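Excluded from the complex is one protein chain; the other protein chains are retained at their positions.
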Amino acid sequence: MSSIAEAFADGPAFVPYLAAGDPDYESSLTYVEALERGGADVIELGLPFSEPIAEGPTIQSAIVRALEAGMTPTRYFEFVADLDVDVPLVCMTYYNLIAQFGDDGERGPEAFVRRAAETGIDGFVVPDLPAEEAGPLREACDEYGCELVFIIAPTTRGERLERIMSQVSGYVYVQARLGTTGARTALSDRTAESLERITDWDVPKAVGFGISTGDHAQRVIEAGADGVIVGSALVDIVAQGVERGDPAVTVADRLEGKARELTEGALRGMPAADGGPHPERT
Amino acid sequence: MSSIAEAFADGPAFVPYLAAGDPDYESSLTYVEALERGGADVIELGLPFSEPIAEGPTIQSAIVRALEAGMTPTRYFEFVADLDVDVPLVCMTYYNLIAQFGDDGERGPEAFVRRAAETGIDGFVVPDLPAEEAGPLREACDEYGCELVFIIAPTTRGERLERIMSQVSGYVYVQARLGTTGARTALSDRTAESLERITDWDVPKAVGFGISTGDHAQRVIEAGADGVIVGSALVDIVAQGVERGDPAVTVADRLEGKARELTEGALRGMPAADGGPHPERT
Amino acid sequence: MSSHTGKFGEYGGQYVPEALMPAIEELEDAYERYVLDNEDGFMNEFRQRLADFGGRPTPLQYADRLSERYDTDVYLKREDLLHGGAHKLNNALGQVLLAKYMGKDRIIAETGAGQHGTATAMACAHLGMPCEVYMGRRDINRQRPNVFRMRLNGAEVTPVTVGRGTLKEAISETMRDWAENVEHTHYVIGSVVGPHPFPAMVRDFQRVISEEAREQMRDRAGCLPDSVLTCAGGGSNTMGLFAEFIDDEEVDLYAVEAGGSSLAVDAEEGVAPNSATLSTGTDGVLHGSRTRVLQDYDGQIMESHSVSAGLDYAGVGPELADLVDRGRVTAVNVDDDNALEGFHRLSQLEGIIPALESAHALSYIENNRDELGDVILLNISGRGDKDLETVLEETHGRDIENAPDIETFGATGGFQ
Partner (left out) sequence: MSSHTGKFGEYGGQYVPEALMPAIEELEDAYERYVLDNEDGFMNEFRQRLADFGGRPTPLQYADRLSERYDTDVYLKREDLLHGGAHKLNNALGQVLLAKYMGKDRIIAETGAGQHGTATAMACAHLGMPCEVYMGRRDINRQRPNVFRMRLNGAEVTPVTVGRGTLKEAISETMRDWAENVEHTHYVIGSVVGPHPFPAMVRDFQRVISEEAREQMRDRAGCLPDSVLTCAGGGSNTMGLFAEFIDDEEVDLYAVEAGGSSLAVDAEEGVAPNSATLSTGTDGVLHGSRTRVLQDYDGQIMESHSVSAGLDYAGVGPELADLVDRGRVTAVNVDDDNALEGFHRLSQLEGIIPALESAHALSYIENNRDELGDVILLNISGRGDKDLETVLEETHGRDIENAPDIETFGATGGFQ
């Protein structure tokens, strides 16, 4: 059983996202570590790309901050190595950085995955890489024992669902609503419907896009998800810290607090042992 | 013999121009009177029109000053009546003012000429009225005993010359060079050539456009002209007075001086009794 | 009406300084030989260049959304698509080419809004002729992009500072230059105004508009229009659009002038707050011909006004004045506010930003739909790019029904 599979094994998983190096290398290390203290089961760690077409304004800004502070793919792997966390790490980035990555005279997905795996990355999410174009990355993941997470959108149906199912591993990232990443105050009611389409998939289902409170997390789990992915709500805390000039420890405490709120919300949503929304997993 | 014919009868005629009412009614009266003292044989008195297409910048500006000071056709005739001069007056204006002139319920050339003749005008020059369109004005002039002066340009030739010859009376205004009115430092050498084309005309030939010194005047007369027409060089003196804020008497004195210079220059150009450039006129 | 005599009823003629008469006679001769008799294939070359360089034929477009709005068939003749952005090139190219055939080696022109100046500068660059354009100082300041375009095309732009510094002063100034350099210079006048043969010749260069439009109407609509509308400043696009329809007695012709801010005239001040010469002017002599003009009781020419610089002229073509007198053309007018509304309406409904001049004609339909019959032909004489600044300024602070919110065009925020 892979480390990611294990993370989803007992109870709902809380999967937070932060952009590596936002707003600077050192602070960012402490922020990611705070997430683990707050209960993270898996951490999605963004490798910043200059054209993040799947992100909303919050994460875009985080990426700009990280890039301006000097984050690069090479620094990213140093960052991962420097991180003191025990939970599995998923690298979230865009395909061009993977395609261009050079190591030991080689370029492309294999070089990237090899280095990532060596450094301690357990899986990948690449929002601009549809299943149709994923061949080379899928192979590299297989070779180095990494997971390749895919996103399914509310609009994904029919053949596309099947194509993704045949490629996905680790977990499936269920996009709760259309659009880009970003915290919302109201939760999309398309979540349950989305989950229904994939009840028979044999990977855990983690729901993301717009989750910002413990209450949201609870309801997502109640709707049948195996995990909640939260990005913008956490990045907001980093942004706020930058804006107010708060010391890194204060920001880290807030992140830990928010993570705990979300972890607990998710736990509250877990079905009772006597069955409930997740009959298949009792 | 008309008064204009008389003015040309003995020796070369000096024909100065000023715009009536420039820069104001009262000063302008004294300026015109100064011209007579300086030796004017005939005075061309401009009736200002808003679009003086045949004038250069100097006379344009004079016209703008006169219009702004309230000159109108009606005021113009009052001006003529108020003038204390004995030499013949030629009204120089544009055709629209003649065509629009209203008097006693009538409009147009006849009304205009009647009023002008009553007031003491002896002739007209209308630079935008070619011989082809001059019928109505010609008739009115005949009726009221006025002269109708035409301009011939260096480019006027053949049929056009004849058409003008058949209509002209008083004198023919020989344009010394192409273009619009305006004082020049050098004199056009087209003058003699222009005069040659009309040696057989039975009206006096007055040359204008660009004459500004006694020396010019002399040479024009030597070239065979019967008179010199001078406008811009005189208007320049008025403009200078306005600019410097000189009292009207000072300006009038200067005008008289300039007029005298031109009169004398013209006289110097007169052929000796034993013949010379004007054999036909001994 | 015989254009050969240079008279249209009472109007027309040649009221110019003697120095110009020989040139005008020479031009008359050239007009008859090259334009009317196609000597040396002049008209063929003209037509060919209008096509290749100018982009003729311009389309006739069925305006879906206007037609729906007015429950009638509205066809637009798209002179805005001509090179330079207005019908002006038809005339400028014709005259510059004619000057070449005549052996002239210099071109002068006046311009108000700058459209005729830019068209002339383009034609001169195209045909390799030196070009000088006179433009009022005030117009230069109002129409900088057009000044710059002329300069880019290699023309000199000479400011005219006399008087109010607008079109009428620029025309006078150009005539003065012509009087001086008449032997080797041709004066490209910008509309169907001035002494004969200009009104007839400019009309004949613009006639291509109605030659095409009449044919296109037959092809597209299967019939002639019930009414034909366009704006009239000097009236060159007007005569160009009307020319071939004049003998079609069943077709109503409308010349839409600029009503400005009011039709009242302050003769005391010598100011007309409009340019509706055909409606409010009287017979007079201006810039070389007898025609309708805006003048005071004495015959002094008045300052005209319109939100659209291209219509802002105190005179009008003598032939058009005569057609109105004879009842063949109906002279109407549209004021500044309604012209702006027409401008915004066409921009939003059809995706065509018209010249403010053309917007006058468009707006006439809005309030007079019933008298215009079932098939309307409207000339879009030019595009509105030149008018963006003016529209911005003039729309601001007025209550223009359908204008987008352009206050937000400021330095910050979006433009929702």
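Letters A, B and C mark the chains in the order given here, with residues in each chain numbered from 1 onward.
As a convention for this text, a contact is a pair of C-beta atoms (placed from the backbone, for glycine too) under 8 Å apart; a residue touches a chain by one contact, two chains touch by 3 or more.
Just so it is clear, the structure is predicted and the values come from calculations on it, not from any experiment.
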Chains still shown that are in contact with the chain withheld from the display: A, C
Option from C:10, C:52 or C:269 whose C-beta touches the chain left out: C:52
Contact partner of the left-out chain, one of A:8, A:95, A:124 or A:171: A:95
Contact residue for the chain not shown (choose from C:83, C:142, C:214 or C:292): C:83
Residue among C:16, C:30, C:123 or C:302 touching the omitted chain: C:123
Where the missing chain touches chain C, by residue: 51-55, 58-62, 64-65, 78, 80-83, 85, 121-128, 144-145, 147-149, 151-154, 156-159, 344, 347-353, 384-385, 388, 391-392, 404, 406, 409, 413-416
Residues belonging to chain A that touch the chain removed from view: 49-57, 60-61, 64, 67, 72-74, 94-102, 127-130, 132-133, 150-157, 160, 164, 175, 178-180
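The rule we apply is simple: only the chains that are shown with their structure count from here on.
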Touch-based graph of the chains, sorted into line, ring, star, complete or other: other
Maximum inter-chain contact count - chain pair: B-C
Chain A and chain C, separation of their C-alpha mean positions in angstrom: 66
Whole-Å gap between the CA centroids of chain A and chain B: 97
Sequence positions of chain B contacting 2 or more other chains: none
Residue numbers of chain C (touch at least two other chains): none
